[in-house]
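Heads up, one of the protein chains got dropped from this complex, but the rest are sitting where they should.
Up next, subunit A:
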């Protein structure tokens, strides 16, 4: 490795390197390649080609040996990933198994990962709500973390840019704290969801809303998406297997093939990035060191600009492991804050109920989204004894069931003719904002290393009092709203899941105005190493309540354009 000849160095030199081929990295790659930048995308996992590598996508229920269930032995071997709702027989192959990639939990943290081309963009639930200035101004207003160096107006055009290409369906709702975007037609809310909307209006005026969640599915403008090779979403709702229509946005169906078509992308799979190379003399980053996962050999690749998009915690790990004489504690880590101020979303609480009205109606067909409660606590002013607030999912559903009480012919006839309707089922889960704190941090284990000689990540993240209060408030407020709407048999739950299972971990390389208190500037460049950009969840200064990936994608696109302007 040390005695590379000149040609080899040339072969390993690109204009840009993107680390990670998932949700955010694929956006950086798309933008760079589309504008003629020779880009190397480095991915630790295997390749997953759109359609070809979706082995379960067209499987019928009986073709799954356990009809979808994960065998106990597999669950016992993989207790962490087994807690994820989507870790089922049809998508298990896209998740990291606990044993294969260990980490250290100083405190319980369920780190859910997808190591392959496309990352977790294959598995996500495709909910894409914009942030607003109520979110970007949160830290400054409420006095936590540091001020974001950007505002909604900086990112709004990039939201539009991403939404148009990815395809987002939704309704224009006109809410200041959940801005409208470039929407394709929305899926319908059902009759009881509309009834609940009406009840909210009746009891809370204009202060609480339940709307259709915006989701990254193609529902219109089909000619435009045909250029990407994608077709209309068929509502089949088996997205986590990979969609043969390209009906939802994934890196595999959309951004990566687009980047590839330009001829400017080189994809290097099975290559774990070990660290970023910092050249003292040049005063900048010059490349990355990777370990080939098969041969375990180390190799170096070079570029003018480096994007780090390994997903929040892996991005922290890579930077922490990028040490040099100039940066003994990790790349760009002059203030010692790298890895700190990690935050996440609190998905602990949920509520369910029944509704005995509108019994003459039911629903038909599939819908890959649901209703959404934008945050209503502490939005326009501080009104509770906790900071910030929560959004929530909401859905009403109805179906038939069969009387299964008997046996014999009676049971058989009942099963084949399920014609009994119960009441409507109602359910909601919370999506709470957590406050980034210095004491929630990740660090490198001083002794233990993985198979490729890279230190294991130690995770120190936990809930605080603010989170407990929010859980309580969510359950109280939802119960009240459910009661007012006439829902019955209301059941609340706090499953006390560990942080991390929301799969919205963020922070550690936060943005800010001041190099003393933040790692990245307003353009996602490391303050101290401006040719290194971080645009995934690691860059988040605070977490808001919205599902975050749309924001990572918009950040990646925006930063890629900044890099092209700045570094030619």
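As a working rule, a residue touches a chain if its C-beta (ideal position, glycine included) is under 8 Å from a C-beta of that chain, and two chains touch if they have at least 3 such contacts; residues count from 1.
Following the convention adopted for this analysis, contacts and distances are computed from a predicted model.
**Student:** Assuming one chain is omitted from the figure, identify its UniProt name from "Iron ABC transporter permease", "Gluconate 2-dehydrogenase subunit 3-like protein", "Aspartate carbamoyltransferase" or "Methylaspartate mutase".
**Tutor:** The UniProt record for the chain left out of view names it "Gluconate 2-dehydrogenase subunit 3-like protein".
**Student:** Among A:67, A:296 or A:449, single out the residue that touches the unshown chain.
**Tutor:** A:67
**Student:** One chain isn't shown here. Among A:193, A:304 or A:433, which residue touches it?
**Tutor:** Answer from the full complex: A:193 touches the omitted chain.
**Student:** Touching the left-out chain: which of A:143, A:328 or A:408?
**Tutor:** A:408
**Student:** Touching the left-out chain: which of A:47, A:105, A:221 or A:235?
**Tutor:** Among A:47, A:105, A:221 or A:235, only A:235 touches the chain that is not shown.
**Student:** On subunit A, what residues meet the omitted chain?
**Tutor:** Subunit A touches the chain not shown through residues 58, 60-62, 65-67, 69, 71-73, 187-191, 193-194, 234-236, 238, 360-367, 404, 407-409, 411-413, 415-417, 419, 421.
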